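One protein chain omitted, others in place.
Here the chain labels run A, B and C in written order, and each chain numbers its own residues starting at 1.
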């Protein structure tokens, strides 16, 4: 930790988090595109080609066993690229997880573009310090709308309809989120992307999270209020069961990977 | 730059910026207190005593010549303390500087406490990338109120009254700001700390910035509109001339330093 | 309905709603003061003395039987005062009522002072049109905070503590609300006046409304979610039972009336 390091920190690093399925980087093209969108916000162009990006990922995956999580960073100061590889963390979430609401709100779009995945975003930093014995915290937006978890997106089910905060709610357009929306549509489940009020989690029939490492994660408790006693609701379960086969079969998720 | 480093970055570093006058650290006690306030927000207590803090500063100052700028960092992950010493940057600002408004707004209090000096605050990060050929950018709050520069506080003069955004505007309580307020009061200038609308910079008689390195800095242009032709207004000039003698004479600024 | 009338409408009328207990106007002084506060916002002074005000109320009450509801209006255009007398509406609310959230938000303080009781406030106008088969609608503020009903204040009970939106939430400081707070304190119930999030009605143990006509009204359903099956919670019931004796005994409520 020195002066140079501190300048890197102060200017921030743009990042993306990926995982493998069957030891291949999943949705790598989408993550690459999203990473470049963040960079282009700063007037920067892709520092490495997609081919080079895939090569770096493949080489890193080789050095570990099992499924792998990758974080790809780009320093806004030095323009260096760094990738961190770890064994994919796993958790048993089938019985449902506990979440609560974050104490600090999502930073509004007027203050920071919601799609900007950059180290040091204080809404994320502060939310993560609050997780404690919850699985994740749900971040609420400036007008009380539900946004997203600190590392997940959130979905509700109400009267058979799948509901999730729209992009204009001020969220990151998660790649697992998009896959779940497409999965639901393929199963003829009506999907509503709209502004969702935080209180709607308590009038919903089912609530679940989505994120890269775990796919679909049923929520059993919100702010200590139990949402289901025995097992996750039927739509959550259907989506959990079908997520992996669906995602693995979608060609879009394997662009450039095979 | 490695994985360890990236975890430090992601969790952020709390920092303070100080300077010397006559090779002694100015207002060190206030900066120490403010740094601890940021830490206590995270449930942390002072990692080092004030005596130790002063010793580290003195030793670092010894190694450089002339006046010195110091940045004191505390890593929220590793709990390490790091101090960076540099020659105090100087600029010729007597003829007035140009500023503009930041494109992104101050992060609202509901999203992040305004007093939190932490690396990666995106309102600051984004504002600084926008400075370009200006001296600083003025950051506006969620409701259109004037907040502060990316590294300075801002003051207006209107009909002989000194006006500056109040703490409830969502600003950092700058130490130079506080010294200037006290100086003005000692000169029988009426001071108003209140919500100030961004447009008031254009109906004001005088505008100036304050920050640690330079004290009082007259503003000559805002968004390319010229505020004064020949020289800074009379109250700005009075405060510029009297700032250093006043600040150097205030006992509060030298607690523990002599 | 003519041109003159329409000018009155366009400029608005400041009003207050009172009721009698035992055929005497309850808390008349507080209502008179609050009415004058609204008037003074417009730079106007009390158009009639408190004695005159009481006389008008007494004469109107004489003409009706039973308990009476009074609305006292002041036209901002013609400066006329008008009082409308009606039999006090009664409803059986002991088994609890249904409420929902208003579709439009409370007008923020920056747009209209929350204490301003004026005809045509669109947050109230729009909320009332939405009541339909509910008893009242709960109006939410700009940042998602719980404010008040369209004609009532709202209270929660959580872990034995009585919680109600603070004045800074952007509410009208209801006179029944104030009497209930004082009653709770007299019963050694801890009272928290604070910013309350809308979603907290779903994690609360009890929810009730207060308003002039009916005192304490237990809430059984919010947005079709049932809060209690059999009967209102213990603190709600205690406050319901004790409200009338307490309010009738408080000297403050009878200033000038006897």
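Keep in mind that, in the parts below, contacts are C-beta pairs under 8 Å (C-beta built on N, C-alpha and C of every residue); 3 or more make two chains touch, one makes a residue touch a chain.
Remember, it's a predicted structure, so these values are computed and weren't measured experimentally.
One chain is not depicted; across the entire complex it touches B, C. Only one of C:23, C:52 or C:80 touches the absent chain when the whole complex is considered: C:80. Residue in contact with the omitted chain (choice from B:17, B:58, B:78 or B:143): B:143. As for the chain not pictured, it touches chain B at residues 101, 105, 140, 142-145, 197-199, 201-203, 223-225. Touching residues on chain C toward the chain that is not drawn are 1-3, 5-6, 8-13, 42, 71, 73, 75, 78, 80, 82, 84, 104-108, 110-112, 116, 118-123, 125-126, 128-129, 142.
Note that only the chains that are shown with their structure count from here on.
Same-residue interface: chain A and chain B share over half of the residue numbers found at their contact. After Cα superposition, the angle needed to carry chain B onto chain C is 180 degrees, rounded to a multiple of 5.
A separation of 45 Å divides the Cα centre of chain A from that of chain C. Distance between chain centres (mean CA atoms), chain B to chain C: 46 Å. Centroids of chain A and chain B (each the mean of its C-alpha atoms) stand 36 Å apart. Each of residues 105, 142 in chain A touches at least two other chains.
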